[in-house]
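A short write-up of the structure that comes next.
With one protein chain withheld, the remaining protein chains of the complex are depicted in position.
Take a look at chain A:
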Amino acid sequence: MEVTEAFTKVESDTSTNSRNEFRWLKEHAIAATKQTASPARQGWRQRLRALCVVRGRGRPLQYLLGTEYFGNLEIVCKPGVLIPRQETAASVTYLVNRLVQRRSQLPSRLRVLDLCTGTGCIPLLFHDELYSAIAKHPRLELLGIDLSKDAVRLARLNWQEQLKDQTNVRGEKSPRVQSLERTNFMRANVLARVASDENPTTPSVEGLLSDASASGEVRSEWDILTCNPPYISPRAFNHTTARSVRNFEPKLALVPAERPGLSDDEAGDMFYPRLLEIADFVRAKIVLFEVADLEQAQRVAEMVVSRNAFERVEIWRDDPSQVNDHHDHTGDLKCVRLRGEGNGRTVVAWRAEGLDWLGE
């Protein structure tokens, strides 16, 4: 038990949660020890002690256990790829619930593009939630894009796991499995307009999509664009991120690459103008971008409004499904509606075509 205490001291978490973490690590250590059949295997206590020591140094629990729960899915996590966050799942679930409420309006063919996909958690959860609500939805197409090779590899792994599980449960013929089979994960650079920038081997998103559509692989029109981009400003990264995030999660997924001559806020917001360009390129009817807090949400909402291309803009808080009684509007942006409880978490906007799907 002294091990628990050791890491309770290091972690700033509440003690009940440390106890839970200890229990999960213990279960993991016991299960892992059972699996290794080598004669010179170490005992689970020894393994547990080693796990507690690295956890005490700040290594994220999800990297140690190898997975994180995201909605109803268990997503595989590996060092080098951002761990999925609960708030992201809450936004995705809420989006699907809104779409499902007006299911008669939904087109039979729905295409979802996720940029900076990381573990692939957003498209996979979107798929799971949509088919849980509408088991016979005819055609959902998903594409996840990331700059990192590790991320694309991990996203493909998670996708294959899902495909295996779902095929076992529902059989190959179900629309749910067929939709998963059409899913894809690819590499592209979101920030670069043309491929030549710094990394000649990685195409830009536009380049990838038009190449692919030329070869008949995927079409370049997407109904829904989602993205959880790097959005932490360099200053916030040094001051407000938790130690286990700062030291152990990939900076590539957290902070946009530094460019000279930008203010701190601008550096943090770097992805959003590009995302809106891509949204126009693929003619996305609904966009959903995760943001750091209410201030960034308002800046992004302003960008969206100033483009004059979207009918509705909303800012969703950490838990958008909670009913919010205090009708707080966002400063100058009277037309932007706030939903839910918690900090500002996502900016959602939709065009006239999306009005039928999401309503007023």
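One rule holds in what follows: contacts are C-beta pairs under 8 Å (C-beta built on N, C-alpha and C of every residue); 3 or more make two chains touch, one makes a residue touch a chain; residues count from 1.
By our rule, contacts and distances are computed from a predicted model.
Chemist: Among "Peptide chain release factor 1, mitochondrial", "S-adenosyl-L-methionine-dependent methyltransferase", "Small GTPase superfamily" or "WD repeat domain 41", find the name that the UniProt record gives to the complex chain excluded from display.
Modeler: Going by its UniProt entry, the chain not pictured is "Peptide chain release factor 1, mitochondrial".
Chemist: Would you indicate which residue among A:Ala236, A:Ile315 or A:Ala349 is in contact with the undisplayed chain?
Modeler: Of these options, the touching residue for the absent chain is A:Ala236.
Chemist: Considering the complete complex, identify which of A:Glu74, A:Glu295, A:Glu311 or A:Asp356 is in touch with the unshown chain.
Modeler: Candidates A:Glu74, A:Glu295, A:Glu311 or A:Asp356; residue touching the omitted chain: A:Glu74.
Chemist: Need a quick check: the contact residues on chain A for the chain that isn't drawn.
Modeler: 13-14, 16-17, 19-21, 23-24, 26-27, 30, 60-62, 65, 68-69, 71-72, 74, 82-83, 85-88, 228, 230-232, 236, 240-242, 244-245, 249, 253-254, 290-293, 318-319, 342-343, 345
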